[in-house]
Every structure is written in structure tokens, then in C-alpha cells.
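In this view, the complex is presented without one of its protein chains, the others remaining in place.
== chain A ==
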Amino acid sequence: MLNIRDFAVSFRTRRGEVQAVRGISLDLSEGETLGIVGESGSGKSVTSYALMRILDAGGRIKAGSAVFDGRDLAQAAERDMQAIRGREISMIFQNPRAALNPIRKVGHQLEDVLRRHGRATRADARAKAIEALEAVRIRDAEARYDAYPFELSGGMCQRVVFAIALACGPRLLIADEPTTGLDITTQKAVMDLVRDLTRARGMSSILITHDLGLAAEYCDRLAVMKDGQIVETGPAAALFADPQHSYTRKLVDATPRAGAGLRDLLPLEARTPLADHVPGDRALVQVRDLVKTYPGKSGPVHAVKGISFTIREGQSVGLVGESGCGKSTTSSMLVRLLDRTSGDILFEGLDIADIPADRFVRDKRRSQIQMVFQDATDSLNPRHSARQTIADPILRMSDLRGTALQTRIEELATLCGLPLPLLDRFPHQLSGGQKARVGIARAIALDPKFLILDEPTAALDVSIQAVVLNLLADLRARLGMTYLFVSHDLNVVRLLCDHVIVMQGGEIVEQGPAAQVMDTPSHPYTRTLLAAAPKPPTTNTTTQAAKSAAE
């Protein structure tokens, strides 16, 4: 149905031509679901944009063909492409909110598409639009017809986008990271929906994702991309069981999965023994009946409803929950950026919740409680080089100056695995993993006792995530830090944490040792979360080890 041959795409940039896709060949048959998996910069999204002929300025198809139903998409005239887009091939994008017009009702946006392609008339457009909304399992579609995108959740918006994509009965659906940024249970619901509907309509689909586990669960066949080339294709189970290419093996290894330890995520040669860390008995942080209530237009909003927990010295505690569960509010209060409404936060036995957040900056315990932020890009000042960023806390809260300061910065960079020549770069000149390292180096600059990690790997590629998680484990062992690891990803939490706290709607629904919560969850919500996580096929570690031994 779609035959891609020696497809190449390049971009003109300030420093010459960059080849984003270097001659790939792929085949997709009727009714098949193909997963294109790769890390950022691998050219997977560029491939899909080039197929739809919606490349940015400066990008063009250099060579090759993409024959869809007898027509070569690489050569087709723009007029023909307009007919193909939407009617024959549809696409759904990463950020559903950005794909919808924010000032028009979603129902009207659906009607536009239906009427434009002659699928509905003025008279029956409304009924057809509601029908389309019902098809993507939107409950109470009549009412949702009149909703604006901002009134809908991210998962709802993605369903509307999906409904628009399906409106003209296309034969091929391209989904570019359709669930990145959605909660794990929403991800499952949306992906199940996409799978069921494409199957029911006999459509083919291409799922582009960085998540090997997700692709393995929903695709018939996977193509692994790296640096603009396809390094391996094959059925998901085979790819996991016996990866042929070294890059595929690296990706498979780096994907968090049941039964794998932290070091198992790294390539075989980097698996040094993990230093033990033994949590102490003394309580470092004690939270008692912590409450945060925001004044809202329609009455007070209870973000955190009286939670209590204890973090012992040297312990790594995972705080898990979906967006809006209050985990970020809790971590903001613990790190003293936000004042609590009531309750106590004891740090080394003394209450720090009484000191207003504005004044805590001058408290001597400021340097003891630090945080690594979720979005490494957002948390680095675009105008400061890596060196200036790491120097900032040292300059503000210690007396280190001159050569001693530079030595300390370089020591921290080395500790965090940041090559020293990169210290003078600005954030936009660093990769995602390097930015994460700068953020970690800044947070540990003053040897904090308590480090809050707010989804530090959420925006990273899996192979980088594997390295950063291991870095965090090493730092914990070397510096004796206590972690509060905030995350939505239970697989990641299982790897790093001794103790897990599960939050829902501002309350703690379950807490206990990591193994106990993960393996024998007592609360139904924990079970839902665990069930929603993509489960990569188990790797055959023995054959892998035998293979590498034979090499």
C-alpha cells in the first residue's frame, strides 16, 4: 500500500546542508500497523512530515520515492497532495491542544472538515459531527460538541483530533507521538481507541514514538531509526528477544521493564556493580497533615488534603501519581517555594513550614534542600552558560571564589558526567541529556542532604534516561543524599526507590516499600496505574549474554 524506497530528506541550515533522513526503505501493507521508533534527532518525525509534504521551509525531499496507491508522494503536485491529505492519509500530532483552534468549538471544527470534504451538508453536519465524537468514545458527545479546546482535558483533545483525522475515512493514519505528555492511564485509553478504530475500519497506521515499550504493545512491526537511517525492522517480539543491531539492543536494554535493575538499562560494557545504599534509621523529613488550599473562583481548590509521611536519612522515596494529584504542589511545599495552608514539615526534627517561602532563601538550610526540575530546558536560564548556572548557588550561598570556585565547578561537572569543554556553552547549544546534567550539577553544588527530583527524566530519550538514572543512583551512594523522586512512571520509580507513595486527588492512597506496592498493590488506583503502563515483551537475557560471550 505504501512503498518507500531510498527516501532522503535534507535541510538547509546556517552551517550547510543537514541530511535528516538518509535513504530509508519501508513497506506498509493494507491493515498493518507499523511503529517507527527512535530517539530525538533520528529523523522519524521528519519522515512523516515529508510523506505528508508538510516540511518546514528549507527542508526538501532529496531522493527516493514513496509510492502510495500508485502515486509517488515525493513527486506529486501540491494540488494532488491537498486531495490526499485528510482524505487518504491523516495525521495526528504530539500536542493535541495546539492542533485545535483555541477559539472555536470543537464541534464546529469537526463540521468544517466534514463539509470541506463533502462528507456532510449544512443540514446534517451537526448530527454527523456528534456521531464522529461518539465514535471516538467521547461520553456525552452532545454536550462536548459545544466545548472549546481549553475546556477539555489533554486526552479528550487528542480524541477530538483523532475524530477529525478519521472524519473523511482515510486509509492511512500517521500518529506522531500521539500520547507524549498525556497521563499513563489516558495514554492507554487513547492508544486502545486508536488500535480498535483503525482495526475496525481496516486502516493502515504508522505510529511514531520514542517509547519502545508502547510501540511493541500496539504495532505489528517495528522499524528502528537512528541518524536518519533504519537500522533494523521486524516484529516487536523478535526485536526484543533477539536484537540484531547494536543500537536496537541499546534501546531495548534502556527501556525500563519488569525484572531489570538499574544497571541492566546500560549497555553491557557499562554495567559496573552498583554501590549499595542503606537507608538510615533517623527521620530526615517528616510531613504531618500537610494541607494546601488555593482560593478558586468557584470555591477553594484543595490541592493537597492533609498528607503525612516520613523520609528516613539516605532513603529514596518515590512520589507517584497522575497530573493534578497534588504531587507537584507537595514537592513545591517541601522545597519551600510554596507556603502550606496548614500542617508541619519537620527537617531534621525542626519545623521549616513556619518560615515563609520568601524568607527561606536566607535560611541556612536553604542549601540543604534542593531540587532538580522536570524540564531541563525551562530550568536553565537561556542567557547563562553552563558554568554560570552551576556557579550561581555557590556564589550565593558559600564563600568559594576565584580558582577554588572554578575547581569546584569542574569537579561537579565531572561528577555529573558533563564534559568540561561544554561548560561554556549556552543551554540551546546543549542536548537534552547534557542540560539534565547541568541541572543536577547545580542542585548538588552545595552538597544538599535532601534532593527533590521532579520527573528529571520525563523529557529525555530512554538511553539518556538510563544514564541519568544511573548517575542519580551513583551520586546517592557517593554523597549520601536522600531523594524524593516525583514521577508518573512506575517503572522508573521501581528502579530507583526504596519506598513508594501513591497520590490521587490530593490524598495518599497507598504507601509502602517499593517492592510491596509494585508487586502486591492493595489500592485499586495503584493497580490501575500499574496495568496502564506499557509492558515491553520480556527480553531474553540469557541468549543475549551468550551472544555477547560468543562475539
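The rule we apply is simple: a contact is a pair of C-beta atoms (placed from the backbone, for glycine too) under 8 Å apart; a residue touches a chain by one contact, two chains touch by 3 or more; residues count from 1.
To be clear about the criterion, contacts and distances are computed from a predicted model.
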Not-shown chain resolves in UniProt (candidates "Glutathione-dependent formaldehyde dehydrogenase", "Stage V sporulation protein AC", "ABC transporter permease" or "Cytochrome d ubiquinol oxidase subunit II") to "ABC transporter permease"
From the list A:Gly23, A:Gly41 or A:Gly306, which touches the chain that is not on show? A:Gly41
Can you work out which residue in A:Ser90, A:Thr329, A:Gln374 or A:Gln504 touches the chain that's missing from view? A:Gln374
Out of A:Glu88, A:Asp220, A:Asp264 or A:Asp392, which is the one that touches the chain we can't see? A:Asp392
Candidate in contact with the missing chain, chosen from A:Pro178, A:Gly213, A:Pro243 or A:Gly432: A:Gly432
Could you please point out the chain A residues that touch the chain left off the display? 14-15, 40-41, 335, 337, 358, 361-362, 366-367, 370-371, 373-375, 377-384, 392-393, 396-397, 419, 421, 424-426, 428-432, 434, 439, 442-443, 459-461
